[in-house]
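With one protein chain held back, the other chains of the complex are shown just where they sit.
Note that the chains take the letters A and B in the order they are written out, and that residue 1 is the start of every chain.
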Amino acid sequence: MRCGEGASGAASPDKATDMAIDQATVRKIASLARIAITDDEAAAMEGELNGILGWVEQLGEVDVTGVEPMTAVIPNTLRLRDDVVDADPLTGGNRRDDILANAPEPQHGFFGVPKVIE
Amino acid sequence: MTDLTNLTVAEIRDGHRAGDFSAVEVAEAFNANVAGAKALNAFIVETPDRAIEAAKVADADRAAGTLKPLSGVPIGMKDLFATNGVQTTAASHMLEGFVPRYESTVSQKLWDAGCGMLGKLNLDQFAMGSSNETSYFGNVISPWKRNDGGNAALAPGGSSGGSSSAIAARLCPAATGTDTGGSIRQPAAFTGISGIKPTYGRCSRWGIVAFASSLDQAGPMARDVRDCAIMLENMAGFDPKDATSLDLPVPNWEAALSSDLKGKKVGIPKEYRLEGIDPEIDAMWDAGIAMLKDAGAEVVEISLPHTKYALPTYYIIAPAEASSNLARYDGVRYGLRDLPQGAGLQDMYAATRADGFGPEVKRRIMIGTYVLSAGFYDAYYTQAQKVRALISRDFTAAFETCDVILAPTAPSAAFGLGEKTADPLSMYLNDVFAVPASLAGLPAMSVPAALNREGLPLGLQIIGKAFDEQGVLNAGLAIEERAGFTARAEKWW
Partner (left out) sequence: MSDYRIKGETGEWEVVIGLEVHAQVTSNAKLFSGAATAFGAEPNTQVSLVDAAMPGMLPVPNRECIRQAVRTGMAIDAQINKWSRFDRKNYFYADLPQGYQISQLYHPLVGEGSLTIEADEKAGIAADKVIGIERIHVEQDAGKLMHDQHPTMSFVDLNRSGVALMEIVSKPDMRSPAEAGAYVRKLRAILRYVGSCDGNMEEGSMRADVNVSVRKPGDEFGTRTETKNVNSVRFVMQTIEYEAKRQVEVLEAGGTVDQETRLFNPDTGTTRTMRSKEDAHDYRYFPDPDLLPLELDDAFLAECRDSLPELPDAKRARYLGLGISAYNADVLTAEVENARWFDALLETGAEPKAAANWVTSELFGALNRLGKDIGDCPVTPAQAGELLGLVADGTISGTIAKQVFEKMLETGDGAAAIVDREGLKQTSDTGAIEAEIAKVLAANADKVEQYKGGKEALFGFFVGQTMKAMQGKANPQVVNELLKKALS
């Protein structure tokens, strides 16, 4: 458990001491998030992310025994839709032109992407 | 003839209906103001023709006796709402040039109600920010200036900074906003206007570029409480296309407006008395308490014990949801594509997203990715959702002893552009009073209450029970009537 552990109470936002993330981790996260970063950016982010994460870690001190994680912010149950095709044009198909209208690389009715090797 | 751009939504609606002026005259007046206010950078796209077109329809409708609820009222549309045939960017390079072939539910409702569109309003990129400094299309500048003789450009608040700036500068009588963690209320407070975030689920999220799905709510921003009620009535309503939409009738909020608070209890959360806060904020709060008492309400102290955890909770949940919501911006189907020489698919993603997203967006995606990643999910995300449940419980308990809650909207007046950009955390802290109601999905509004000694507006926030927008609007009206806030920014642009 990361939260709480090492979080020195109400960590002051400008003075996070728990440097949990190193630059390698920053690069790993960036890669998971598919965002190319330079070394300079990684270095800058290391500090920023540690500052923010050090600060949010104060949540670890909250006693949540017996508390269920919130699921619906306002009590409400999931509605289900009828199995009807194209009942509403806004959520139905048969609008290829609209689907492809903003495509960077439309190709014969497809979206073109750099060749993928599976 | 009076300057039509000084009129409120209600005044335009009623004046048009009465034949005092034509809708085209109104649209032309606002178009002119928009065209003359480039210095504020409030609009990303101006659509004067759309405004005129709708105005002509409104005038024809009046002649034909088929007026709609908002016929003749031109508005600004935050550029987070998809507008059919008009570029929709979320203020990001990622969506520069993106022209949707669909209309968001909320904007469609407004057009159906007779509104015309003056343009697409600037905002913080993907609605991430509290000062409108993260827009790819440049900062929005508040029309307000400090009275210190200096000429510092001030933040209009964020993320709905284009909306707040435009209304305060009379570029539009009302605008749409969205509020994820204060993005309607804080900019309203910074610019001396009103804004309401309704109960989560009141306004459909369909067609609004998502930031954090469990928090995002659309709402109106306008010059006064009545206008907020009118606008909200025409934005809210059940939408089968949004699974979190509330299947409830839309009340006649405007008709039921009443500033008589006899029999109402107003809760004052003791945890919102922050140590070291600007004493002017506390003074304004106390003045607000007096105003509500004067309106007949009884004031009670309440406790929201988990208040201090609201911001850190928000800064786990919102980035987590955002990191996933923004995964669709990958350069495949729309928007920016960066394809370096010889790049494969995954390189294309990384290059596109590096180029398309601004630093704050990247920062939040990174945090969100991290807190959801293997081994950290429970410690961060699950813990945050549990604390969120506790924050929500705090409100439920508090509302057993009061009807609405009164608090400041923001811990400070508008700050200068660039003052907080170096330190993301200090920026985040600006939403300390706004975020708890967002986490609990509750209706909350900001109304202008006072000017500080620098001559800048301060806002008071009213938080209500779920579904009780009426209670919030009524308390807001009680403050509005007593605060007598008539100050406006002097035109310098």
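Heads up, the rule we're going with is that contacts are C-beta pairs under 8 Å (C-beta built on N, C-alpha and C of every residue); 3 or more make two chains touch, one makes a residue touch a chain.
Here the structure is a predicted model, which means the values were calculated and not measured.
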{"item": "Residue of B:82, B:141 or B:222 touching the missing chain in the full complex", "value": "B:82"}
{"item": "Touching residue (missing chain; options B:321, B:360 or B:431)", "value": "B:321"}
{"item": "Touching the absent chain when the full complex is considered, from B:141, B:212 or B:405", "value": "B:212"}
{"item": "Absent-chain interface as seen on chain B, which is shown", "value": "81-82, 88, 90, 95, 98, 100-102, 104, 205-210, 212-214, 240-244, 320-321, 323-324, 326-328, 330, 332-334, 345-346, 349, 369, 372-374, 377, 381"}
{"item": "Chain A, residues in touch with the chain not shown (by the definition above)", "value": "31-32, 34, 71-72, 76-88, 90-96, 98-100, 105, 107-118"}
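In this section, only the chains that are shown with their structure count from here on.
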{"item": "Centre-of-Cα separation between chain B and chain A, whole angstrom", "value": "22"}
{"item": "Chain A residues touching chain B - in the complex, by the definition given at the top", "value": "1-3, 10, 13-14, 21, 25-26, 29-37, 45, 48-49, 51-53, 55-60, 62, 64, 67-74, 76, 78-79, 81, 88, 90-91, 95, 97-99, 101-105, 111, 113-117"}
{"item": "Of chain B, residues touching chain A in the complex", "value": "97-102, 199-201, 206, 214-215, 240-241, 243-244, 246-247, 306, 308-309, 312-313, 315-316, 323, 327, 330-337, 339, 343-351, 353-354, 357, 362-363, 365-367, 369-371, 373, 376, 378-380, 382-390, 392, 423-426, 428-429, 439-441, 466"}
